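For this view, one protein chain was removed and the others were kept in their places.
Here the chain labels run A, B and C in written order, and each chain numbers its own residues starting at 1.
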Amino acid sequence: MTLLDFARGPAMQIAIIIFVLGIFWRLVGVWALRQKKDLSEPRQKGAWIGGIKGLFVHAWPYKPFVPKVGTQYIVGYIIHLGLFIVLIFGTPHMLFFADIVGFTWWTLPGGVITAVSVITLVALFVALAKRLVNPVQRLISNFDDYAAWFLTTAPFVTGLMTKMNLWPHYETGLAIHILSVWLLLIYFPFGKLMHSFWFVVSRYTTGSRFARRGGMS
Amino acid sequence: MKEHDLTLGEELRRQGISRRSFLKFCAGVASSMAIPAAMVPAMADSLAQARRQSVIWMAYQECTGCIESLTRSFAPTVENLIFNFVSLDFQHALQAASGDRAVEALKTAMKENWGKYLVLVDGSIPLKDDGIYSVSHGQTHLESVRELAEGAAAIVSIGTCASFGGVGAARPNPTGAVGIDQIITDKPILNVPGCPPMPEVMTGVLTSFLAFGALPEVDSLKRPRAFFADTIHDRCYRRAFYDRGLFADSFDDEGARKGYCLYRLGCKGPVTHNACATLKFNGGVSWPIQSGHGCLGCSEPNFWDKESFYKPLSAGQWGSAEGIAMAAAAGVALGAASAVMSRRNQDKISGGK
Amino acid sequence: MSLKDIPVHFDPGPEPDGSAPTGMALALLQEVADHLRTVADGGERQIVELGNLPLSDGDFRLLEEKLGRGEVEATISASGRTEVFETAYTGVWWVKYFNEGDHPAAQQLEIGTVPMILEAHPDDIQASAENFSRLFDETVRNSH
Partner (left out) sequence: MSNKTVTEIELDLESKRLSVRKPEERFDVQGEMSDDERIEKAMLNFAKDFGRVSATYMESCIHCGACAHACPFYEASGDPRHTPIWKIEPFKQAYKREAGPLAFVYKTLNLKPKVTVDELKNWQELLYDTCTMCGRCTLICPMSIDIATLVGMARHAMFHAGLVPHELYTVTEKAFKEGSPLGATPQVFEDRIEWMGDEHEVEMHVDEDQADVLVLMSSIEIQKYPESMAATAKILNHMGKSWTFRTDGYEATNFGMLSGNTAWQKDMSMKIINAAEKIGAKLVILPECGHAYQALRWQGANMYGKPLPFQVQHISEFLADAIDAGAIKLKTLNKSVAFHDPCQVSRRGGATPAPRKVLEALGVEQRETESGGNMNLCCGGGGGVITIHRADTLRYKIMGNKFRQLDATGAEMMVTSCSNCRQNFDDSGEKLNWGKEMNSLLELVADNLVEEAK
């Protein structure tokens, strides 16, 4: 069995299983905790509307905060959108998903994907530099932050190398790229990468809690 | 004067082949092997000084496709000169002799050139039940290849079967077939995989052996780097379509007619190392992708067993839905268990207070 | 209905590499310039292989246009055709090899006094001399 066969076979299955298991573990682990009912009289009904609103309101900082964290949000968006675009609209990636969903969709030309990847990588390095330089972020960062950064960046680097054929051996390179994604998937449920799930839960929670009170959203 | 005593230069001149042809031949080989053009004169000189090489070509568990391909495509090319450079002392399919006389010729050639002859092999070797599944003249091929290898200067495995086991070794591999290098480990071995292999590779390898006295540089799968360093994808004329994201989605759609990339139709070009894209087959007429079909990856080990030829490379093995569902269920159980533990902890505190 | 009733169209489609020069041609010209300097200064013959470089049609056109045609043209018949011509720059030769099926086999730019393939090899001259004397002997014998 070559490394590529391993990456596309057992490694993929193990990674998906750990990924799914971990996500359910963590989500259910929190969801099944006790939560006392709030007995206070709500100011208004329909807290869930506030919850839904909360999902979107925090997608961009409020005006007074824009000068302070606007750039950080933009860098964040570049990383997230880049990740999304490359993942969904990169041809080999689309074909990978098409295999299970059973239909294909429009993809972006290779050159565009390469450009997006490079921009995303730059943004990732900017984010890392900020984490290392900014006193606040440096203080509150832990292993998880750097691990998550590394595991997110690795697929971009290996993917670009594969795309641009910079590996001494293409298949091994491709295998390393795929394995780097599995590593990301395996780590995903156990670190801060879970924020891709928590952000919905957390924003909804605050949005609905404060919708019933009024005040901040 | 015996043939073997003449140098190649003398021998060919006797046949009316000039040094210009020689030079031209070397220029052609150098071009295909990426040997610097400046070395061509030296190559031609050393080739002229070489003696005719004794070559024994054995066919084991095979289909004769390799030799068909090689002999037919040799005819109109400059490389056919190679047949003038070697003394093909044994070849099942091509020789006139058969039966005991053929075997005798083989024994003679081996004896006369012991330690010097070059063995070409096509076909895999069955190992199961002492190799009984493939026998010629009462001798299993396993014994045959061991015997021949003993007196060989080097061995060249021609085709994917001899290199990696090929179709004979495909699942479920009933005869326990393997490639030559799984059996012979103490001789220089070179693999020229491909189903069939490229004739130019054979020419290059033989020329290089004659001119430089050694097999050319090889990769990790013992394939000559000069031909197998790049992937089909690297040199494919449809690569530009891949880079621009233009693909054929079926064999008769607009994309296919426009000659778009065949990646989505399962082309294995990106993971296949061979020189088809530059050398092409049948004297440069065409090659699979030019004919509209994706690469099957025939020069790679186990290519038969890598799922469908028409499944895109990007496809992974998702595993069973049951497995994923079980993982989800296990995750739910673990989550619930941890929450129960936390709740119990809280109860303990409230109770204790 | 027989098989013949099914129309078969063959459309090879456009060659995707196009005909735009890749920049490789310019690099090549630079290399030729260096070699020419070397040879002009009394150095050895230099050969640039064109066959295994990723040159586009446009590159070839550019090369042909820039190098031009010179005074000498020759065709050699040995195991197929070989075409040789001097470019507009004396000492820069273009050598095109064809195989017996007349397909291109290799292509080189050679920088030197005369391309190798045009020169008669000493061994061949030796053999030629032997053959010639035999011919002469026979002719003399026959005339008697």
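Here is the rule we use: a contact is a pair of C-beta atoms (placed from the backbone, for glycine too) under 8 Å apart; a residue touches a chain by one contact, two chains touch by 3 or more.
As the structure is a computational prediction, the values presented were derived from the model and not from experiment.
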> What shown chains does the left-out chain touch?
Replying inline: A, B
>> One chain is left out of this view; which of A:Asp5, A:Asp99 or A:Asp145 touches it in the full complex?
In response: A:Asp145
>> Give me the chain A residues in contact with the hidden chain, please.
In response: 25-26, 28-31, 33-36, 38-41, 43, 54, 58-59, 61-62, 64-65, 68-69, 72-73, 76, 134-142, 144-145, 190, 192, 194-195, 198-199, 201-203, 205-207, 209-210, 213-217
> Considering the entire assembly, which residues of chain B contact the chain that has been omitted?
Replying inline: 334-335, 338-339, 341-342, 345-346, 349-350, 352
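The criterion applied here is as follows: only the chains that are shown with their structure count from here on.
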>> Chains as vertices, touching pairs as edges: which of line, ring, star, complete or other describes this one?
In response: line
> Using each chain's Cα centroid, which is most distant from the centroid of chain B?
Replying inline: A
>> Quick check: how many Å separate the C-alpha centres of chain A and chain C?
In response: 58
> Between chain B and chain C, what's the gap in Å when you average each chain's C-alpha atoms?
Replying inline: 31
>> Just the number, please: Cα centre separation of chain A and chain B in whole Å.
In response: 43
> Which of the residues in chain B end up touching chain A in this complex?
Replying inline: 220, 231, 233-234, 242-245, 247, 249, 263-264, 270-271, 301, 306, 311-319, 323-324, 326-332, 334-336, 338-340, 342-343, 346
> What residues on chain A touch chain B, complex-wise?
Replying inline: 2, 4-5, 8-9, 12-13, 16-18, 20-34, 91-93, 95-96, 99-100, 104, 107-112, 165, 169-171, 174, 178
> Given the complex with chain C, which residues does chain B contribute to the contact?
Replying inline: 9, 13, 17-21, 23-25, 27-28, 30-32, 34, 36-38, 40-41, 48, 76-81, 237-241, 257-260, 278, 283-284, 290
